[in-house]
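Apart from one protein chain that is not included, each protein chain of the complex appears where it belongs.
What follows is chain A.
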Amino acid sequence: MKGSPVPTGEGSPGASVATSTSPGLRAPTRRGTELVMLSFAAGLVTLALILVELNQERSLSLRILYLGLAYLGLFACAHLAVRRWAPYADPAILPCVALLNGLGLVVIHRIDLAMEGTVFLDGSVWDPVAFKQVIWTAIGLLLFAATLKFLPDHRMLARFGYTFGLVGLVALLLPGVLPGFIAPTINGAKIWLRIGPLSIQPGEFAKILLMVFFAAFLVSKRDLFTVAGRRFLGMDLPRARDLGPLFAAWGVTVAVMVLQKDLGSSLLFFGIVLVLLYIATERAAWVVLGLGLFSGGAVIAWKLFTHVQQRVSNWQDPIARYEVIGGGYQISQSLFGLATGGIGGAGLGAGRPEMIPEANTDFITAVIGEELGFVGFAALLLIYMVFALRGLRSAIAVRDSFGKLLGGGLAFAVCFQVFIVVGGVTKLIPMTGITAPFLSYGGSSLLANYILVALLLRISAAARSPQRAPKPKPQQPAIADQHTVMVERPK
């Protein structure tokens, strides 16, 4: 493994040593491009930090420059890790992440400044969290590098599919079933595990574990799902017994919704499963069926649970429920901020994030929308889109089914999560409470997402690296002279 840092799409790693001998034909790694874009991101983030400090009327010092350089250094290390362990990885993904994470750090710091000295009802004083998030970023990048190093080929994951699935399921449901002293209810949701001074959101990691499981499971059982059942309304319905996994996923979703009162995660999880099923089977029937199941579940949940009803009525008319406890205050403040920011924004550091509860987690995009305006908000969404589409492109380009499925799922997961949280913040859909990837404060979310990025980069590296050693072409016999080769039947 050490001999060749270049994983290939086929064959065992190490078979493509020849690349080093024929540099002229070597596919471009584009690592230089990545470094330039990373520097650009670091520049933007430093500028953002300067703006915050200026608008908050704090004295500017060289400290900011150091911070910017430290940030660049952090991502330069990540860049070196990619260069070393996944040189053919997509060059646009890491800079997107760096920009999002950097902007997130600046905004979290900015919210710290706004909340400085705030005393809460229980007597506790606001605790600045920006520095903690910097530590989490560093740990996240370590995890990122470790994933790249110890996972030279993403297909290794498929072998542990069932293990991952079990661990993921337990992790997802654990906070819901554990007693309150280990799994406290915070802001109405029971999704945290408290171990000593640390609070972990296992659901964030479960998301990735379950995606690996589903991708592995669907690839190995793919044929089963494509066997046609009855035709109905022009769609081939799957056979009843093949519906098992879908129903299982649906059951888990409902359990998450009921036990943990975490609507966002259940929606995200179910959406991912549906998309994986669709990609694996290429049949829209699954999506229709799944959406039907989900809508049914959602309607029943809405009828039964007050916390679901609350979210829906807050969404329908936040102003009417402005003064109700647990009502429309938060979403109204988010909309006020966004609208007051308008097209150009109040300016970084010149808005009023302290008026939005949960400004540095679920509602961080509202703060960005207020301070950077529609222009900045749109740019933010486009960065997410570039990130997700580059990931998807890698999935399309990679040659193995597992990679395609996992890559497509990971890319979709990020995009869908953005849709759920930003849609909630901007009142497109009911607010469900979920973090904005790479932006929101929170260690679990950040660490899990860095693993996700590492996996995507690993898949993109497999997609972009030269497939086979480009042997000198003149020595190859013409196609007509070659033997017919028996290719292995796809599993």
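Following the convention adopted for this analysis, a residue touches a chain if its C-beta (ideal position, glycine included) is under 8 Å from a C-beta of that chain, and two chains touch if they have at least 3 such contacts; residues count from 1.
As a working rule, contacts and distances are computed from a predicted model.
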Out of "Peptide/nickel transport system permease protein", "Pyruvate synthase subunit PorA", "Cysteine desulfurase" or "Peptidoglycan glycosyltransferase", what name does the UniProt record list for the absent chain?
-> "Peptidoglycan glycosyltransferase"
Selected residue (touches chain absent from view) among A:Met211, A:Val275 or A:Val308 = A:Val275
Which residue among A:Leu335, A:Leu348 or A:Ile434 touches the omitted chain?
-> A:Leu335
Contact partner of the left-out chain, one of A:Leu151, A:Ala395, A:Leu439 or A:Leu455 = A:Ala395
Which positions on chain A touch the chain that was left off?
-> 275, 278-280, 282, 319, 322, 332, 335-343, 351-352, 355, 369, 373-374, 377-378, 381-382, 384-385, 388-389, 392, 395-396, 401, 404-405, 408, 411-412, 415-416, 418-419, 422-423, 426-428
